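Missing here is one protein chain; the remaining ones are kept as they sit in the complex.
Read from first to last, the chains carry the letters A and B; within each, the first residue is number 1.
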Amino acid sequence: MTPATATAAPTVEARELTRRFGAFLAVDRVSFEVERGEIFGYLGANGAGKSTTIRMLTGLLAPTSGAGRVAGHDLATEPEGVKASIGYMSQKFSLYLDLPVRENLIFFGGAYGLWGKALERRADEVLALADLGDAGDAITGDLPGGVRQRLALASAILQRPQVLFLDEPTAGVDPVARRTFWRVIRDLAREGTTVFVTTHYLDEAEYCRRIGLMVDGKLVALDTPAGLKARWVPERLLVARGRDLARAVERARDLPGVKNVMRFGAALHLRVEPGALSEQDAAAALRAGGASEVVVEAAEPTLEDVFLAVVGAGGRGEEGSP
Amino acid sequence: MTGSRERVRRSLVRIGAMAQKETIHVLRDPRTLYLALVMPVVMLFLFGYGVTTDLERIPLAVADADRSEASRALVRTLTESGELALAGEVAPADADRLFRRGHAAAVLVIPEDYEERLARREPVELQLLADASDVSSANQLLSKADALVRAESRRLSAAALAPAAPPLSVKVRTLYNPAARSALFLVPGLAAYILAITAILLTTLTVAGEWERGSMEQLFASPVGRLEIVLGKLLPYLVLAMLELLLVIAFGAAVFDVPVMGKPPLLIAMGFFFVVGMLGQGLLVSVVTKNQLLATQVGLISALLPSLLLSGMVFPIENMPLPLQLLSRVIPARYMVHALREILLKGNGLDVLWPDLLAVVVFALLVIALSTARFKRRLA
Partner (left out) sequence: MTHEPSPSPGAGPAVIARAMVRRFGATAALDGLSFELARGELLGLVGPDGAGKTTAIRALAGLLALDGGEAQVLGADPLSGANRERLGLMPQQYSLYRDLTVEENLHFFARLYVLPRAVYRERKERLLAITRLDRFTDRRADALSGGMYKKLALACALLHQPEVLLLDEPTNGVDPVSRRELWALLHEFVHGGMTVLVSTPYMDEAERCSRVALVHRGRALLDGEPGALIARFEDEAYEVHGGDRERLDAALAAHPAVLAASPAGARLRVVIARGARDEVARAVAPLGAGLEPTHPDFEDLFLARIREAA
């Protein structure tokens, strides 16, 4: 966990941030605060308004109404000040594939106004920070996706931003590279950089201190992972493993006290009213439904359970435009 | 239905699907429509009006050694039409200084025995010193001066009671363009040039765009064939380009009084095959480069240079060195320019122009075959 910092003003503030595109309301009065050095997760279904919110917070898009401050700069009146204090890693990889790694950094550092020896030193620094120490001369396009994402991250921190915005930084990246990536993020947060990240990998979201969840443009949940689990999955969670569980899903849904049944890989997660159903009864029911080798255990809810509870229940953000 | 007829039918359906999709792209992208329909008209106006090489009021200085009634009458005739303007009276030795300063484009030297010799019905030689550093202006100047002097010479003959041979012997007769209006000369060439550029640009982006956007992968996994893609993509642009051809000719006729003397079917046929060839050339560039930025650059160069320099649009092919003359034989624009001029200004028909039509047809077929052949069905 990040060490408490002395009473600093929040580095990211949103107050009733709203954005319309014609008749479509993409972001609807979103308000929150992010502390310095916090890793803040921003989740939601595709089209729920996450990317639009980030674009407003990074000064790329003007809010239709509402206000915000990032690193002390007002979004509406000082967008350039905002851009100078932040790093942004977008979903689309935007470095030059035919340049070597280090040259890419030198180029982008130059674009940020760094130059000379200072630029060279900083480039080496971020290479080390992002665990790319020995990849400096490799051609960017030859790198595997996970390593390229770390390079994009490195280029986003060249100008020592106070706030780092990461938009689905690990999409498609393999588990090993993802872990390395998050280690780097945690190092940065420990040193005081505020990290604002969106992701669909909910196991990664567990590293966030707090998480905001958007549905259909509204911020419907904002809390620590533990808080979200307590609020949104207050029931018991039973995890069923075995063979042919898929056959028994409908039957399981009909059991008394079962609020919902979700597939998690080959396993099933059952949300059950406390006291309504024991593990053994659940296992028996699943077996009767056609599954075999069934093992049912109580388990702690994960953030994915929370996501499914929040988003799966109500709107799905299908109306959204990216 | 027999196997092969069914195959052809299916092929046609697929071509139709490609054409329909391409049409939607065109209609939803205002830039394409702008390029095809607005740009040509703008270019026509710009070139037609702005770049007219007709000169008015060429400054002419006169070194009149005679200073007689007759010599002054000559000067009056030369300048009253307004095409030549009197830039002053000078001594012949001052001609060089005048030219360097740009005060005059020519000096007319009238010998001191002008009137005397005229009275005695003897031929008189007038000297015209011209600043030929601008060859095209000089040529115009010479032909204008020549025409005016002849006119004067005829007047003198008529005034004299006895007919005498006109003193000047050079005859310049211009047929089919009696006023030597450069618009008539330029516009047909211009039409071909504009069509060539826009047609190539239209298609140059289309295949490269699909490669860049990634949709080519999906297309190639399907049963659609390369020729079907090529033909399907050509169709909507063909319609646009034919519209453009009609627009340009219509504007040329309306605004620049370019006559349309020839037969419309031949005009349409030439236009059609020329346009197919140009569209195909753009497609070929697109197929080979696979990258929109590169395609645009290569397309522009391959469109501009040949059409401008080697088509006979501005510079007569006959004046070019032999290698370039031979090179211009493979430039379709050459045939189109030639045919347009023949059809529009002379009313000539297939009997004279069949080689030009054949040339553009061959080019069109060749370029489509090449595009299809070079179209790689592999991603790598």
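Simple rule for what comes next: contacts are C-beta pairs under 8 Å (C-beta built on N, C-alpha and C of every residue); 3 or more make two chains touch, one makes a residue touch a chain.
Remember, it's a predicted structure, so these values are computed and weren't measured experimentally.
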Neighbouring displayed chains - absent chain, whole complex: A, B
Of the candidates A:G37, A:P225 or A:G289, the residue in contact with the absent chain is A:P225
Among B:F47, B:Y114 or B:F220, exactly one should touch the missing chain; which is it? B:F220
Which one, A:A171, A:V220 or A:A276, makes contact with the chain that was left out? A:A171
Quickly run down the residues of subunit A that touch the omitted chain. 1, 44-47, 91, 142, 144-146, 168, 171-177, 179, 183, 186, 200, 202-204, 206-207, 225-226, 229, 241, 243, 246, 262-267, 300-304, 307-308, 311-312, 316-318, 320-322
I need the residue numbers on subunit B that touch the omitted chain, in ascending order. 10, 13-14, 16-17, 20-21, 24-25, 28-29, 213-224, 377-380
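We take it that only the chains that are shown with their structure count from here on.
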Please report how many Å separate the Cα centroid of subunit A from that of subunit B, as a whole number. 62
